[in-house]
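One protein chain omitted, others in place.
Up next is chain A:
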Amino acid sequence: MGFVHRRRRGAELFLLVLALAVGIGAYAAVGLGVEGTVPADLVGYGGWLTALIVAAHVTVRIVAPYADPVLLPLVAALNGLGLAILRRLDLTYEAIGNDDHTFARQQLTWMTLGVVLFIATLFLLRDHRSLQRLTYTSGLTAIVLLLLPFVPVIGVPINGANIWIRVAGFSFQPGEVAKVLLVVAFSGYLVLHRDALALAGRRVVFIDLPRGRDLGPILAMFGVSMMILVAQNDLGSSLLFFGLFLAMLYVATERPGWLVVGGLLFAAGALAAYTFVPNVQNRFNFWLHPMDYYEETPGSGQLVEAMFGMGWGGLIGRGLGNGFPERVPFAYSDFIVSTIGEELGLTAVMAIVLCYGLIVERALRIALISRDGFGKLMAVGLGSIVALQVFVVIGGVTGLIPLTGLTTPFLSYGGSSLVANWVVIALLLRISDQARRPTPRLDPVDDAGADSETTQVVKLK
C-alpha cells in the first residue's frame, strides 16, 4: 500500500484555537477601542462562537475524518474577524444615529444557520458524487432562484439591483445559493460530456468547436443565467459566473483555446457594456480617475473615501475605534475591507488576502488529489468562486479594477452569502475527505479458490 494521508484532526483543532483567538480577541479589542472596556457580553459571545466552531469541528471528526485540516480554521478566523468588524461598525452607527446598527447580531444568527447547514451538508451528503445525479435539477433550480427577484411580491430592488427577495421579513439574495448550484450543474454536465466536448467537433480556424448538442445545454444554462444577471444590473455576479464557467470548461476539456475564446468574449462583452450601458461607463471612469469624480453624483465618493481611509490606516492602521469607517457608504458589506484597512492597516489586509489565498489553494489542492472527475470539477469551481469573488471585490475597493458590487466572503454582512459560503466549505471538505481517505484495499478473499470466474470482493476497511 502506498502513501496514505493522515487525518490531521489535531492540527485542525490547534488552528481552530488560533482562529478563535483572532475572532474573540478582535471582539474584545473592539470593545476596548471604541467603548474603553471589554464588552460585557464577551463571555456569552465568545462561548457561542466557540460552540459553533467546536460543533463544526466535531462534525468533521465524525463524518469527514480525512478532510482538509486548514479550511475550517481559515473560515472560522475570517468569520470571527468579520463579526468583530461589524460590531465595531454597529457601535459607530448607533452613536451617529443610524437606524441599522445590529449587523453583528444578525450576522451571528446567519453564521449559526450557516454552521447548521455546514453540519447538515456533511451529515447528509456522505459522498459528493451523489450530487452528480442532480445535475439538471440543480441547474434548473439555479435559474429559478435567479429569477425569483423578478417575482412581483417577494422581489425587492435594493440600491438599483434586482437581486433580493424578501420573505417573512428576511432579505435573501438567491444568487448566492444559485452559484453553488451552478457549480454542481456544470460539474455534473462537464464530467459526462468532457470527452465529447474536447474531441468531437469541427476545427474552425485554430479552435476545435464542439458539436452543438454537446455544448448546447451548458451554453443555454450559462446564457440564461448571464442574461438574468445583466437584467438584474448585477455586474459583479455576471463577472463571477463568466469566470467560473470559463475556468470549469477549461479544466474539463483541457483545451487552452477556450481561454482564448473566453478572453475574446469577455473583451467584446466589456466593450459592448462600456458602449451601451452608462453605468458601466461611469464605473470605468471612476476607476481611472477616482479623484476627479469625488464630489459628483453619481461619483466616486465612496471609492475615494475608502482610499483615503486605507491610506490613512497605513501599515498598522489607526486602531479599532480610531478611524472613520462611517464615512464610507456600505462599509459593512462590499467595503468592509476598507474598514479593516483603515483601522487594522495593510498588515491585516495582507493577512486577509493570504487567508483567502490559502482557501483557494486548499480548494485547488483538493481538486488535484481528488480521484474522480466530478469532485475535481466541483473543487475547481468552488475554489474559483472564492478566488474570483475576492479578487473582484477587494480589487474593486482598493482601486485595482473597476468597482462592481460583491460581498467579501465570510467578512461582509449578508446572510445569504455567509450561509452559501459555509455550504461551499462543507462541500470542499466532503470532496477532500473522499480524496484523502485511504483507497479501499483490493484483497482477494480466498487465494486458493481464486480463479477467473470468481468475483473479486472489495473489502472495505
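The working rule: a residue touches a chain if its C-beta (ideal position, glycine included) is under 8 Å from a C-beta of that chain, and two chains touch if they have at least 3 such contacts; residues count from 1.
Assume contacts and distances are computed from a predicted model.
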item: Options "Peptidoglycan D,D-transpeptidase FtsI family protein", "4Fe-4S dicluster domain-containing protein", "Dipeptide/oligopeptide/nickel ABC transporter ATP-binding protein" or "Isoquinoline 1-oxidoreductase alpha subunit": UniProt name of the undisplayed chain; value: "Peptidoglycan D,D-transpeptidase FtsI family protein"
item: Listed residues A:48, A:266 or A:294, member touching the removed chain; value: A:294
item: Touch criterion as defined above, residue of A:48, A:266, A:284 or A:324 at the omitted chain; value: A:324
item: Contact partner of the left-out chain, one of A:79, A:162 or A:384; value: A:384
item: Of A:10, A:65, A:311 or A:438, the residue in touch with the unshown chain; value: A:311
item: Missing-partner contacts on chain A, residue numbers; value: 32-33, 95-96, 247, 250-252, 254, 256, 291, 294-295, 304, 307-315, 319, 322-324, 327, 341, 345-346, 349-350, 353-354, 356-357, 360-361, 364, 367-368, 373, 376-377, 380, 383-384, 387, 390-391, 394-395, 398-400
